[in-house]
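One chain of protein is taken out of this complex; the other chains stay put.
Going in written order, the chains are labelled A, B and C, and every chain counts its residues from 1.
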Amino acid sequence: MSWDMLLGAWVATGLTLFILTFLYRDNPLFKLAEHLYVGISVGYTIVKSYDTVLVRLIYEPMVKQGDWTLLFPVAIGLLMLTRYVPKLAWLSRYAFAFVVGVGSGLAIPRVVSSYILKQMEDTLRPLVSMTADGLSILTMANFNTIVILLGVSTVLFYFFFSVEHSGPGRVAARTGIVFLMIAFGAAFGYTVMARMSLLIGRLTDLIEYSDARYDYATLVLLAITIAALAAWSSRAREAES
Amino acid sequence: MLRPLLMLTIVGLLSTQAFAQDLTPPADVNVIDGPNDDGGRLIATWAPSPYDRPDVRYRVLLRTADGEKTVAEFPANTKYVKGAKLSWWTRPAPPTFHYFEIKSGKAGNIEPGKPYTVTIAAVMGEQSVAAPPMTATPSPDWFNWNELNNLVLVLLFGGIVFVSIQTARRKEIFLRRIAGLDAVDEAIGRATELGKPILYLTGAGGMSDPSTLAASVILGRVAKRVASYETDLLVPHRDPIVMSVCQEITKQSYLEAGKPDAFKEDSNFFITDDQFSYTAAVDGIMLRRKPAANFFMGSYYAEALLLTETGASTGAIQIAGTDSDHQLPFFVTTCDYTLIGEELYAASAYLSREPVQVGTLRGQDLGKAFILVVLGAGTLLATVGVIIGAEWPAYILDFFKDLK
Amino acid sequence: MNFLRRQLPLFITFITGVVFALQYYIPHPISETLLTEVSKWLQIVGGFALVLGISSLFHIHFVKIRRHEPGWGYSFVLYAGIVGTLIAAFGYSAAAGAWVNGKETINGVTTAFGWVYSYTMVPLQATMFALLAFFIASAAYRSFRARSPEAALLLVAAVIVMIGRVPLGEYLIPALGGLTEWIMGVLNSSVRRAILIGVSLGTVALSLKIIFGIERSYLGGGRE
Partner (left out) sequence: MANLAERLLNIDRRIIFAVIGLCALMPLLYPVGLPIRVSDEVRQVYDYIDALPEGSVFLLSMDFDPASKPELYPQALALLRHAFKKNLRVVTMTLWVSGTGMAEEAVSRMAKEAGKENGRDYAFLGWSPGVSAVILNMGQDLYKAFPSDYYGKPTKDLAVLDGVRTLRDVNYVVSLTAGTAGIESWYVYGKDKYRFELGGGCTGVIAPGLYPLLRSGQINGLIGGLRGAAEYETLIGKKERAVAGMDAQSATHFAIVVLVVLCNVLYFGSRLGRREDHR
């Protein structure tokens, strides 16, 4: 085990435990780890933006390949930064006008194609199917087609705002709600799965680092963290009383 | 033992012979510049023939400067116009015809403006018969007709939205009452009875986020009610710009309620823009001040559950409104009332009565109505088509397919 | 002046919006080249937009430190995190024998920057979200009640999916695995599809309003 991996294991374990202290309550150890996290991720983003945008996308093509048209997007980018100069802030509007304009233009036909037409195409299916022995209605596929059509229509109807949900509309809207709730339930189940996976991932690391190869990092740091937390809360209690 | 085998061989030979006689050159071959493209495609079509069977194959040959090369070879009962993703208005040949696209590949590059000669041959075993070669020149096009339906839908929907906005400017458009708004009034009433403050969150988004905009409109309404009851209002923020906008809105509401003196500058306050620090701070407020009602409007991420779970534990009435669909299950289960997705926008339009908002909502409703009608009628047509085995419903249904 | 500050930006939005909406329908190489160039530009402008976000964070914490607001010491920790990462990223790596230059590894050797990433950023971020596992559990116990028939439906669906998605559930009640797949593939799909269509209509309407200058909030309010 190289010393940097060992140190890494200790630091990672310590930070993980600091964050987990939030489960007890908000405390300085958690705040420390949290602010460190924000700082490091900002630092990371700065470094990556420099390396990718400045070096690979601007400097290299411009200087090495002589692609000077790139000055144009650079100018737009700089205009964006005029936001910080109150007197010139209006110039940033040109940058936003360009970016938002292109973005909106690109989005319209693509959204219609992928999310409206494609989704309609797949919903528009015959409710019966023709097989070798004639017409069949009661297959699972046909049943699913009907369920999907019902679900899509009633949920769409639920999000109608310019008609009152009364009479048959009430029934449709209620059915829509039933579908919505089942979908939310399913999403709930999936989210539970995701969060538990994250926890399992962290615990797997902690277990790995509790090994003798890492000088029992997890166990030692767990003891230290608990001691620090206990000291802090007794002091906090004293301060209150 | 030997005899049957011999017989079989003879029969086999005979039948091959018989089929070989059938093998005629592919008929009605047509090679054209690929329509609706950037000029990098040729299209070959030819008539179906009696020998369209798996054991017969079609071979497509392309002649370039380096000589003639095989582009592809495939079973004769595959690659029809019907199977290609084309709409009826862009079909180069009848649906029963064969259809093959020649693109740049190992056999050579297809470049716009250069003539190419293509030969289609039918192959069985060693035998092959070719149709007369055809020459075509690919050229780039200025419109992709396969996307015609897409463009028409965009124009149609755009028109509907603009007309609706214009209509909304001229006269009142009916919007149904959003049930969640009654719950808002009820919650404020209860807070007043208990003499406890009200907590209102505008979510994680910036001012350009439509859900934040909606949240600030609803805040205006809540503030007005609160002002007339003289209840305390707490609005912690994650974004300084949103905070200053909300401050203005709150002030205005107090003015409209006739209680400008009751307005407190610090009811809107900035905490931090960091997700978890913000959450911890708001949880702290909930536990210390024990608000009687918590409002969560706008967009939320993973912090949603941390907020609503703490709020539920203090016994507050909780009302949420968000378009963050991944967090909706948590709001629905932990809050007393939830404005789901577009309901948030509708509530804001309902309250603000601003023509652009109301008109857009109306336009979207009409768009949805159109889609509903198409789904209903289209399914019916498709079903009828299958039952009577007719082709004509496809002429209408093709218009609602995403084709390239 | 008003033209330069208000009309011209709106005009730029209109032109670029219309051009790039129509680009989609035009297969000609000229239109394709236009798309290539502009998407390259957007990539670069996207980089500058990051600067905006980062600098506002810098500013907030700077103000916090200057005013000695409660917890301003933590803002120093944040700054230390940024500076430390930058030093690691642009220092010299003796092990690899080269300047780090923002690379996590050089010729297979992990740099100090890579170390900061793997041993601080990864565990911190992952644990932050792992906290939610605990809160889901506590919410499940304290507030996920079948208050109404709708909420009951949600809970039943959730329980089926939770059991059906794990090996133990499928082992105990084999039918649940298939039922979960059906709920996801059919019931859930239909709802998501409706939501997708609704949201898309909203997106298209908003984009059109932006292009035609009806919606201008993206330009920012502020005094002129």
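Remarks
As a working rule, a contact is a pair of C-beta atoms (placed from the backbone, for glycine too) under 8 Å apart; a residue touches a chain by one contact, two chains touch by 3 or more.
These figures come from a predicted structure and were not determined experimentally.
By the touch rule given at the top, the unshown chain touches A, B, C in the complete complex. The chain omitted from view is touched by exactly one of A:53, A:156 or A:229, namely A:53. In the complete assembly, the contact with the undisplayed chain comes from A:192, out of A:74, A:95, A:128 or A:192.
Only one of C:39, C:55, C:148 or C:217 touches the chain withheld from this view, namely C:39.
Hidden from this view is one chain, which touches chain A at 23-24, 41, 44-45, 48-49, 52-53, 56-57, 60-61, 65, 103, 106, 110-111, 113-115, 118-119, 121-122, 148, 183, 186-187, 190-204, 207. Although one chain is hidden here, its contacts on chain B can still be listed: residues 313, 325-326, 404.
Within chain C, the residues in touch with the undisplayed chain are 32-33, 35-36, 39-47, 50, 103-105, 108, 114, 117-118, 121-126, 128-130, 133-134, 136-138, 140-146, 155, 158-159, 162-163, 165-171, 177, 181, 184-185, 188-190, 192-193, 196.
By definition in this document, only the chains that are shown with their structure count from here on.
Among all pairs of chains, A-C has the largest number of C-beta pairs in contact.
The geometric centre of chain A is 19 Å away from that of chain B, both derived from CA atoms. Residue positions 22, 31, 34-35, 38, 108-109, 112, 116, 120, 123, 149, 152-153, 156, 159, 180-181, 184-185, 187-188, 191 of chain A are each in touch with at least two other chains. For chain B, residues that reach two or more other chains under the stated contact definition are 147, 150-151, 154, 276, 325, 329-330, 332-333, 341-342, 368, 371.
Contact residues on chain B toward chain C in their complex (touch as defined above): 36-39, 112, 140-144, 147, 150-151, 154, 157-158, 161-162, 165, 207-208, 210, 213, 240, 272-273, 276, 302, 305-306, 308-309, 312-313, 323, 325, 329-330, 332-334, 336, 341-342, 345, 356, 360, 363-364, 367-368, 371.
Chain contact summary for the complex, chain A toward chain C: residues 4, 7-9, 11-13, 15-16, 19-20, 22-23, 31-54, 57-58, 69-70, 72-74, 76-78, 80-81, 83-84, 89-90, 92-112, 115-116, 119-120, 122-123, 144, 147-153, 155-156, 159, 176-193, 195-196, 198-199, 201-202, 205.
Partner chain A is touched in their complex by these residues of chain C: 4-5, 8-10, 12-25, 37-38, 40-52, 54-55, 57, 71, 74-75, 77-86, 89-90, 101-103, 110, 113, 115-134, 136, 140, 150-151, 153-162, 164-166, 180, 183-201, 203-204, 206-208, 210-211, 218-220, 222, 224.
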